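Note that one protein chain of the assembly has been removed; the remaining protein chains are unaltered in position.
Moving on, here comes chain A:
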Amino acid sequence: MQASHSLHLSPRASWLKPGPLDWAYAVVVLIACAVAFWQYDHFMDVYEEAILAGSALGLIGLGWFWKDWRWYFPLSGLVSLAAIGIYDHELARAQEAFWLKYLLSSQSSIMWMCTLFVLATGMYWAGVLARSALLQKMGSGLTWAASVMGLAGLFTRWYESYLIGPDIGHIPVSNLYEVFVLFCLITALMYLYYEARFAARQMGAFVLLIISAAVAFIVWYAFDRQAHEIQPLIPALQSWWMKIHVPANFVGYGAFAIAAMLGIAELMVMRGWLADRLPSPEVLDEVMYKAIAIGFLFFTIATVLGAMWAADAWGGYWSWDPKETWALIVWLNYAAWLHVRLVKGWRGKPLAWWAVVGLFVTTFAFVGVNMFLSGLHSYGGL
């Protein structure tokens, strides 16, 4: 429904012409940010106040640009507010109050997110194999539901961290567990945007696979390693830079992951596998390009922000730390990909393969560096 809708928009960008619903959404966002400011200003420095104001504008812009966001974001907020209300300033209620215990505490929400993503994966595949638009639509619905639980879970976790202690509270993007949740969430949301924009739900079968892989990691990490426990921030991470550097990075990682999965889909279609059930290579190619373009933009921004943070925290904007170096390698990789596509006009197979290989490079930069190489970014100590 969204797809047919957006295809008939006038050529002028629609977000420049907000309708009544857009304005209503904007008012909701402004009220939410005002309340956040009024309630929590004493926790913020001037930079964080600026980030709050910027977030308000960014969220309004995003809602106007992508109409689905106008219900998704407030709904996630409401779910989280319900959790906060039931908590009633008492963290122990997570194990006692029914709704917190089974649905709304951050961990329950995140586990629901995981479950729904896996179900969505199955649903998309069933939809593709059975050529059933209905099943695919249900896959979409499950992905949306998972995304609501994921974002609500992160919001609630943010609140819970302050319940543990005012000096411990922080935005939940500070360790590998939290950013994996963020990765699932951002990848799913970006995918949902493309799915609607290009009216190609079959792509979900592929994109949700990588999300499910991340979900498997999250579940193992929580059950086996207790990585879900909220830890206070070491001094190096106590900075407002974290709030913008990490999310920007994960838009990049998420987009590159989508591109790689679509690359696989495109290669399969070109070989004739599932060719009659999947979108045409042209569509896959175009979405792949769009994903890499937006990923590249955000990865560039994230790397620049990271460099500026490093200049505050590590004594220099560039120290050739393994994380920095691998970020550069990822950046060079996609810069080259974009060059050969835009300048040399490459299309199809080689670029699809390259996007798939790119995911390995990206994954190494994301997790491999932390696991195998020691450096400043592993935060082993001061």
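The working rule: a residue touches a chain if its C-beta (ideal position, glycine included) is under 8 Å from a C-beta of that chain, and two chains touch if they have at least 3 such contacts; residues count from 1.
The criterion applied here is as follows: contacts and distances are computed from a predicted model.
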Absent chain [UniProt protein name; select from "Fe-S cluster assembly ATPase SufC", "Amino acid ABC transporter ATP-binding protein (PAAT family)", "Cytochrome c biogenesis protein ResB" or "Cardiolipin synthase N-terminal domain-containing protein"]: "Cytochrome c biogenesis protein ResB"
Write down which of A:Phe43, A:Phe223, A:Trp273 or A:Phe360 is the residue touching the left-out chain. A:Phe223
If the missing chain were put back, which residues of chain A would it touch? 7, 10-12, 91, 94-95, 101, 105-108, 111, 157, 160-161, 164-165, 167-168, 222-223, 226, 228-232, 234-236, 238-239, 241, 286, 293-294, 296-297, 300-301, 304, 307-308, 311-318, 320, 322, 325-326, 328-329, 332-333, 335-336, 339-340, 342-344, 369, 373-375, 382
